[in-house]
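My questions all concern the structure below.
In this view, the complex is presented without one of its protein chains, the others remaining in place.
Letters are used for the chains, namely A, B and C, taken in the order the chains are written, and counting of residues starts over at 1 for each.
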Amino acid sequence: MPIQEKCRVLVHQPIGPRFYQLTLLSRDIATQAQPGQFVEVKCADGYVPLLRRPISLHRIDPQNETFTLLYEVVGQGTELLAKAAVGAELDILGPLGTGFKIDPAKKTHLLVGGGMGVAPLMALAEEVKIQKSKACLPDRQVKSLDLFILIGARNKECVQCEGELKAVADQVIVSTDDGSYGQKGFVSDQLLDIINNRLSVVSCQSSVIYACGPRPMLKAVAQIAAQKQIDCQLSLEERMACGIGACKGCAVLTTSGYKMVCKDGPVFNASDLVFS
Amino acid sequence: MPIQEKCRVLVHQPIGPRFYQLTLLSRDIATQAQPGQFVEVKCADGYVPLLRRPISLHRIDPQNETFTLLYEVVGQGTELLAKAAVGAELDILGPLGTGFKIDPAKKTHLLVGGGMGVAPLMALAEEVKIQKSKACLPDRQVKSLDLFILIGARNKECVQCEGELKAVADQVIVSTDDGSYGQKGFVSDQLLDIINNRLSVVSCQSSVIYACGPRPMLKAVAQIAAQKQIDCQLSLEERMACGIGACKGCAVLTTSGYKMVCKDGPVFNASDLVFS
Amino acid sequence: MVASGTFGWGKEYSEYMDLNKLGAIVTKSITLKPREGNPPPRIVETPSGMLNSIGLQNEGLEHFLKEDLPFLAKFDTPTIVNIAGETVEEYAELAKRLSKETMVKAIEVNISCPNVKQGGMAFGVDPGLTKQVISAVRNATKQPIIAKLTPNVTDITVIGRAAVEAGADALSAINTIVGMALDLETGKSRLGRETGGLSGPAIRPIAVRMVYELARAVKVPVIGIGGIMTGNDAVEFLLAGARAVQVGTANFVDTAAPLRILAELHDYVHRHPRTLNLS
Partner (left out) sequence: MVASGTFGWGKEYSEYMDLNKLGAIVTKSITLKPREGNPPPRIVETPSGMLNSIGLQNEGLEHFLKEDLPFLAKFDTPTIVNIAGETVEEYAELAKRLSKETMVKAIEVNISCPNVKQGGMAFGVDPGLTKQVISAVRNATKQPIIAKLTPNVTDITVIGRAAVEAGADALSAINTIVGMALDLETGKSRLGRETGGLSGPAIRPIAVRMVYELARAVKVPVIGIGGIMTGNDAVEFLLAGARAVQVGTANFVDTAAPLRILAELHDYVHRHPRTLNLS
């Protein structure tokens, strides 16, 4: 069950121009959370900003009873959040929403992150690896192609987590919009490239794409997945008020009407979504 | 001319339960300010709280180009102000208003402060001493009775500046409402006591009272002054918006209609005020 | 009490608190037919407030009676059902159906909805339409009726009096204030619809004033709503003449808000045994 709790800040450090990594202590959240879920953070005392801010779980560490967020300072809320001192307590509501569904029977797991969309992929990659390891128990070996991570960023400075992700998956492909680092171009182009050149038709059927990032990128990924008939889960963003399904504020259009990103999502099957 | 300026915080320290002393650097303000004037402080970035907060000049140090404020945390604005770090810059508007008029020809100067009303008395006492010294140049001696300071507080913990004030005036009489320190009772009772027992009728005419504190105390002081025919200047408080006479927000009733505390005051002749 | 539309059907918040401890639960507005709601985005934050354009998304009366009401029935807390319609007849039909549900302790009539037959003007901005709606509901049910007033009017006492004359047993005020926020890149609304409803602390001074006016204009109890975040805020409404309050936007900020505010209110009453009698 999700919980609203004051969580102590254990680590809080800038990891790029306006990017921060924030580790918080909470047994309840750390032991319950699933990759793809998020927390609603009260960024400052008082009522400015008024609403909590949704941030994905970047890493989940039930052993140490901690979880980590990775966020970019983009406005008032995240700006104030960045001021939280180590040792201070932050008011957190979580874990919230419906995360990624991991089917360890699938052979190839393609994780695609654009911009801050990379944040939830770390927790996902770790969990995929754990579940695959369990599933593959007999030979105890996870082949590199099983876990494929593609991350895209505006430019070199904005590339996040490459090192962290490489520790989990040997195949981490970075692309930047301006070509200042890794491949030049959109991460969706990289995805298509890999599918075309590295996966057979058979392996498409036993593959799954998980993607998180800006809406246009998700749309492109969904189109590729549909065209190649690959299972695809997308993590969406929408402005939220309650975060728990009560206010109907975070609607997204699906083939069966409006669904709530905070409760029915943030992760949806790409084929259920209606892109405008 | 008053100025709106970012002033660097040089000293900022708690000096009691919820009291703070804050020294700021500003040549313009420090060299222009007069005792009884105040500054309007932007307590935090952004628009919460929305308005500036008026705080009296507690000490004015033109040599070092600094000025000091003494304030109590009573609400949102002062609470945020208390968080200002040494080295940070605060947005200050000042010096504002019409301060105390010092007539060094007067023999006895009675300074009466209730609660935080003690804040502006320090700058006043220092200036009175300087002006008296200049005026008394021949014998270069300021007699103790010339500068009489009475301070009243709720209780012992709330007594402020006793030491500081004693360095300027040898006669500092402290009273507390609950008798936990100094004399028990209201500071206005102490004033009456001193006038009755220590001043002759003649010296009343060559005396002046300056008072700052809560409205009921000022009313009592004004009544005593009227009864004893002693010149009396009172420093008032009123909620302010602009602080410079533009909005007509800080009205106080005088014998010639509403006047503005921020511009016509905060210091008024007691005899001009209409107490309700 | 918790305000309509901010507490879902109670279920969502039942994981965070003991619903039995609430004064009352006001449901989200229920319409006769299911409603899709407005296109996203539906939420924008503004200084000390938020705009919403949910568009009354709900699954309709039938679904409510079958799925949601039974859940609420498990708690001691009185359920107040908030209804919304596009025509006078819809309001009447909703009330008639609900009048058979004994565990519905009162009906709150949201008259801020656009009147579809008459060009989309909200019922609650016109005293005549207000009377029609409330009378129709009055004739359809014996349950207590609370008329929930919209603040988007020149004189809220005119509407309040009309509602009382038509048979409202209480008034609640205020619903959200129509507002708008534009995106500086596109020049378009930051909501899926052009305008939305402003709620939260920003509107509190306006809400307190309207409750104050209403409490002096009508004899029935007034329920205060608008930007209540703390017990002190609730006290302000009670001092203005409200007999009860509803907590809305605060639920989003703090799942514990209603119970915290209740505790803070008790605290205040304890410290100020007499101030509340002054009003």
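Here is the rule we use: contacts are C-beta pairs under 8 Å (C-beta built on N, C-alpha and C of every residue); 3 or more make two chains touch, one makes a residue touch a chain.
Just so you know, these numbers come straight off a predicted model, no measurement behind them.
Peer 1: With respect to the chain omitted from the figure, which of B:P49, B:P120 or B:P266 is a touching residue?
Peer 2: B:P49
Peer 1: Sort through B:A33, B:I173, B:M240 or B:A270 and give me the one touching the missing partner chain.
Peer 2: Per the contact definition at the top, the residue touching the missing chain is B:M240.
Peer 1: Identify the residue among C:V2, C:A166, C:A202 or C:V247 that touches the chain left out of the display.
Peer 2: C:A202
Peer 1: Identify the residue among B:L81, B:I102, B:L191 or B:C250 that touches the chain left out of the display.
Peer 2: Of these options, the touching residue for the absent chain is B:C250.
Peer 1: Residues on chain C that touch the omitted chain in the whole complex?
Peer 2: 46-49, 51, 125, 152-155, 177-182, 184-188, 194-196, 198, 200-206, 208-209, 212, 227, 232, 235-236, 239-240, 268, 272, 275-276, 278-279
Peer 1: List every residue of chain B that touches the chain not included in the displayed model.
Peer 2: Interface residues of chain B facing the absent chain: 1-4, 42, 47-52, 91, 93, 238-253, 257-258.
Here, only the chains that are shown with their structure count from here on.
Peer 1: Centre to centre, by mean C-alpha position, how many angstrom separate chain A and chain C?
Peer 2: Distance between chain centres, rounded to whole Å: 36 Å.
Peer 1: Among all residues of chain C, which ones touch two or more of the remaining chains?
Peer 2: Each of 47-48 in chain C touches at least two other chains.
Peer 1: Can you list the residues of chain B that touch 2 or more other chains?
Peer 2: 48 - these are the residues of chain B that touch more than one other chain.
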